[in-house]
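Apart from one protein chain that is not included, each protein chain of the complex appears where it belongs.
Labels run A, B and C following the written order; every chain starts at residue 1.
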Amino acid sequence: MSAAETSPPANVAGRESAPPRPLWHLVLVRPETLTLVLLILGVIVASRLSPYFLDIGYILRSFALSAEIALVALVLTMVIIAGEIDLSPAANMALSACIFAWAQASGVPIPLAVLLGLLAGLAMGGVNAFFVIVMQLPSIIVTIGTLILYRGLAQILAGDRSIRIAEGFIGVDRILVLGVPLPVVVFVLAAIVLALVLGGTIFGRQIYQIGTNEVAARHAGIRSRRIKLILFLMIGVVAAIAGIMTASRLGSVRYDLALGKELEMVLMAMLGGTYIFGGRGTIPGTFLAAWLLVVVSTGMTVANLLPAIQMTVLGILLIVSIIATNFIYSRTQR
Amino acid sequence: MTGPAALSQTQVPLISARGISKQFAGVEVLRDVDLDLRVGEIHALLGENGAGKSTFAKILAGVHRPTTGTIALNGEQVEVANPVVAQRLGITLIHQEPISFPDLSVAENLVLGRSEDGWFSPVPWAKMTRDARALMDLLGVDIDVTQPMRGLSIADQQMVEIARALASDSRLIIMDEPTAPLTPREVETLFGIARRLRSEGRTIVFISHRLEEVRALCDRVTIFRDGNKVGTHTIDELTDADIIRLMIGRPLKEYLHKPRTEIGAVALEVENLTLPGRFEAISFSVRRGEIVGLGGLVGAGRTDVARAIFGVAPALSGTIRINGKQATIREPDDAIALGLAFVPEDRAQAGIFRSLSVEQNITAAVPARIAPRGFIRRSVEKALSSEAIRSLRVRLASARQPIGELSGGNQQKAILARWLLTDPTVLILDEPTRGIDIGVKAEFYDRIGELAASGRAILLISSELPELLALSDRILVMSEGRLTAEFPRAEASQEKIMKAAVPRSATLGEAA
Amino acid sequence: MSALRSLLLRREAGILVMIMLFCLAVGLYKPQFLTGNNLRVILLLTPLIMIAAMGQMLVLVARHVDLSMGSILGLSAMVTGMMFRDMPQIPWMLGFAVAIGTGALLGLINGALVTLFRLPAIIVTLGTLNLYRGLTFIISNARQVDRQYIPTELKAMSQTSPIFGVPSIIFIAFGVAILAYYFTMHTRVGRQVFALGSNPVAAPLRGIKANQVTLLVFTISGALAGLAGILYASRWGFVNPSNTGAGFEFQVIAAVVIGGVSINGGVGSVPGVVLGVLLLGCVSAALPLLGIPGAAQNAIYGTVILIALLIDRTVRQQGVLGLRRLPA
Partner (left out) sequence: QDAFSIVYIGKNTGNPYFDSITGGFVDACVEIGCQFEFVAPATAEATSQIPFIEAQIQRGVDVIAIAPNSPDALNQVLDSAKAAGILVMTVNGDLVGNEEHRDASILPVDFTKTGPNQVELAGSLIGYEGEIAILSATTEAPDQNTWIAAMNDTLANDPKYANMKLVATVYGDDQPEKSTAEMEALLANYPNLKAVIAPTTVGIAAAAQVVQSRGIADQVAVTGLGLPSEMRDFIKDGTVEAFQLWSPYNEGVLAAYFAKGVLDGSIKNEVGETFEVPNLGTITIDPNNMMNTQAELTTFNAENIDDFDF
């Protein structure tokens, strides 16, 4: 009983916190670093595969073909960081592009048609938001549903007829800014802006916070629902922009525009080190990943490799990249 | 020593645990515990919240592996590697929070994991249901065993857990606060069964915060404090005062309440707050500079009241007034705008952003201050957080390290710091010292005192009576979602509070 | 009485009613929709989906999802088809073993990735969806396996059978459904799948080997996709690297979700899924009869899925109320 009186002092030492990690560690053990390394490797391998690959002009032109997808991937990154996911933007691109094309083909003045397309995109984002935020359904399944629905609507609207775009509006990718195709410029600018938003503003900060722990975020007075709504609307509109850019690049629109590209978008985010469970990821990561993907697929195409090999490589890349990020994060975790 | 203890002294103990220690991520929650459980005794584990009772129980039942230490069953060493092994050894644990498979039928929940049969062996539905019904009758509860578990009340879920333990005729049954959600009648039945099991020569470990229950049921008690075992005694050796002293570890007077003089105007006032199924007609008020304690048993509805006031899960009816003005609070940030702050009971789930920096965690509630024009001003953020860190003496290596790397106590301080930055008039603390070591606790009590002294109104929810008694100017008590008593500091006592906290018409005299 | 009520309240009853109403509506407008011949058409549209749906159901009940089913179907069909083409002497029955085996292996790989690395199934299978499709192209060198190489007996299975000339694949589909029913309702591991999906955290406390069960469901789902693969060869008489199984996963998920399987795990019944599949079958059969362009099909599928989700949601909500601690 005497022992009871003098209770041993709670062992403060055992509860003291770990020392901070050294800076080099913080820099090196980051997914973006991994992406950068892969990118450099990719360039080397690609130029080994084909002597025709290493040509800035060509690479830029090829990137212009994926710029729209990459643009959406940037916003998708933010959505995933916030703890949700959206698989419907590719279908959204198709539908809003079809609506735009159909409008301008039936005589609506281009600016108005563009506006229609953008509104359609916004609406589609709104539908996703409704199911996810109001009905509290898992975004993954919801957006699989809307992915089928939006594509289906595009199919109804356009059949499998391709709708011509007015000559004047054709060819964004032919417009060069200092020798760089406009879509690429748009992508780079968007990346810079979004990187600032995500990294430097309170909005971005709160995206990370709701992605890390939504309950805690609510308790800290963060309006997670509002932020998620904004994100879904944002990705809706950006998808529409991407769709219309694609329309202009192709000069015509069919319902199968960007068919199956949702995988590529997710892939870019994952490869960039975005954590599928939310709370982690960066715009620069996705930026690098986009270039990595283009380098990989272009390298294979110019070497006339079977497209099947590209699919396989993409699939493997996706799996490997999440394994890697999960590993890295489980390391940095506590 | 006398009584049944003395008699069974001679025979080999059913369980003898030696030098059991347990760490969770470097936090030591059990330290070198030795404990013998005799055949055919009902053995109580007592201790404050966080003392380590459940952890010890879970170690016996193979849910956790001890960091160090050995367990012997009937004298021979055993490895309780996992719950199934425990099951096989005849050890069953009734968890503090009932675990259930909501989509499976009650009957299935009863048998799941008990059978050793292979994967593809058939499920004997008929027998299963029959046995389940029998058990329910035995427990005198009326539950349709073919219905899915989902939708059962916590109490009924608890009953199913108990039934499960009975069905697996174990030598050792550990009941971790089984009575917390039960009605007095159910408690009686449970006690009846417990006694019968004892007479069959089984051993029962009974964990509870209710001394009356312990006295009514148990032969011996072991008391835990801050992860240490402070002693094992036959129950009639000890007075309640002894037990409390052992649990708390220092004479109560050390905690004695420091009266506050400068109590000001009413800051928070709630009237007839009601959320059906959770709480009814809650009315009270808190003045500036006053600490109002809110006591009760786990599950009484206190957290729900707090969450309602703060707008996390708003009440359906009733009014809330802040500084005399009627307030509509739909979301926490409404509450924050009105000068409320809320330190939730479940830190990991509702408090911290584990993987984000301490800095970010501290400034989470004051976006406007660190980012006046939307863009974050690092200098401001740095200044604010480091100032808060200093004032609350948060122990950390760097403000940029993930908060997950901090100890529980320091995490809790960081959360408190977060709320100090909002400069709240009303501060709601729900179990602020749960799972925090004794040293830090003392600090917390000083901080809370200072906060009140600085003219803030504080609503303190705590299941630790000494804590309530030490800090509160007034003490409210909740039971089954209703306010059942209010004591000015002077009149409050552990006994009175307990009486008010235990569900109505519960007079454990009968149970005994 | 109360038994009847609870029966009527079941999810399956709802779908059954939906089917009846739909068929009556179409039947009023196009009487030939209600003929035995059309029933045959409907049943012939569904076997592949039905078989795969049983696998997808198990995966969903265990709180995962398998998006790679279409590609698994394609790859196992291709492996089998190439075997038929390149080694004709092999007995055709062996094709089933090969197809199912291949499928099981691919499913096992999914399961292994999910359990070993604790990856979300959705992303893993999104990856293998591409990976397996790519492999199909590579092993087949992007060449289709033509009709003449598919064994006649195999093709015959989709045409007729000794029993009233009802094509064998229909019997196979319902056979699988019955097995699935027995597995889910009457084997211990079957119930463990439900337990795991219902409360993954508590499962280990009840001695459920979460990883092994997860591996099992993915393997089963793969095996069934493989079976669907060889039956594809039987049904359509060819195996094409790009078409075979493309987009199949979405039809399957649609059917399963409509059939009342909850995406939150723990909930789902074989009868429900069977009805869900039949409902989709009715829709697909009705569209051309009504002269609705095939283009509308996807939109209809998508809508039906979302509606099913909403129903699922409301059904759940009633169950959870009062116990939910947080409005999540």
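Keep this in mind: a contact is a pair of C-beta atoms (placed from the backbone, for glycine too) under 8 Å apart; a residue touches a chain by one contact, two chains touch by 3 or more.
Here the structure is a predicted model, which means the values were calculated and not measured.
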Could you list, sorted by label, every displayed chain in contact with the chain left out?
A, C
Which one, C:L58, C:I123 or C:A285, makes contact with the chain that was left out?
C:A285
Can you tell me which of C:P47, C:G127, C:G226 or C:P241 touches the chain that was removed from the display?
C:P241
Touch with the missing chain holds, among A:R30, A:R205, A:K228 or A:R249, for A:R249
Out of C:W92, C:F137 or C:F250, only one touches the absent chain, namely C:F137
Touching the missing chain, which residues of chain C?
30, 32-33, 35, 37-38, 41, 44-45, 133, 137, 140, 142-144, 146-148, 152, 158-160, 167, 236-238, 240-243, 284-285, 287-289, 293-295, 297
Since one chain has been left out of the picture, which residues of chain A touch it in the full complex?
50, 52-53, 55, 58, 61-62, 65, 159-162, 164, 170-171, 173-174, 246, 249-252, 254, 256-260, 297-298, 301-302, 304, 306-308, 310-311
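To be clear about the criterion, only the chains that are shown with their structure count from here on.
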Chain A and chain C, separation of their C-alpha mean positions in angstrom
30
Sequence positions of chain A contacting 2 or more other chains
215
Could you pull out the residues of chain B that touch at least 2 other chains?
312
Which stretch or stretches of chain C touch chain A in the complex?
65, 113, 117-120, 122-124, 126-138, 142, 241, 250, 253-254, 257, 263-264, 293, 295-303, 305-306, 309-310, 313, 326, 328
Residue positions on chain B within touch of chain A in the complex are 23, 25-28, 31, 223, 225-226, 228, 230-231, 245-246, 249-250, 310, 312, 331-333, 335-336, 342, 344, 349-356, 360, 364-365, 367, 370-371, 374-376, 395-398, 400-402, 404-410, 418, 437-440
Complex contact set, residues of chain B against chain C:
63, 82-84, 87, 95, 99-104, 108, 112-113, 115, 117-123, 125, 148, 150-151, 153-154, 277, 312-313
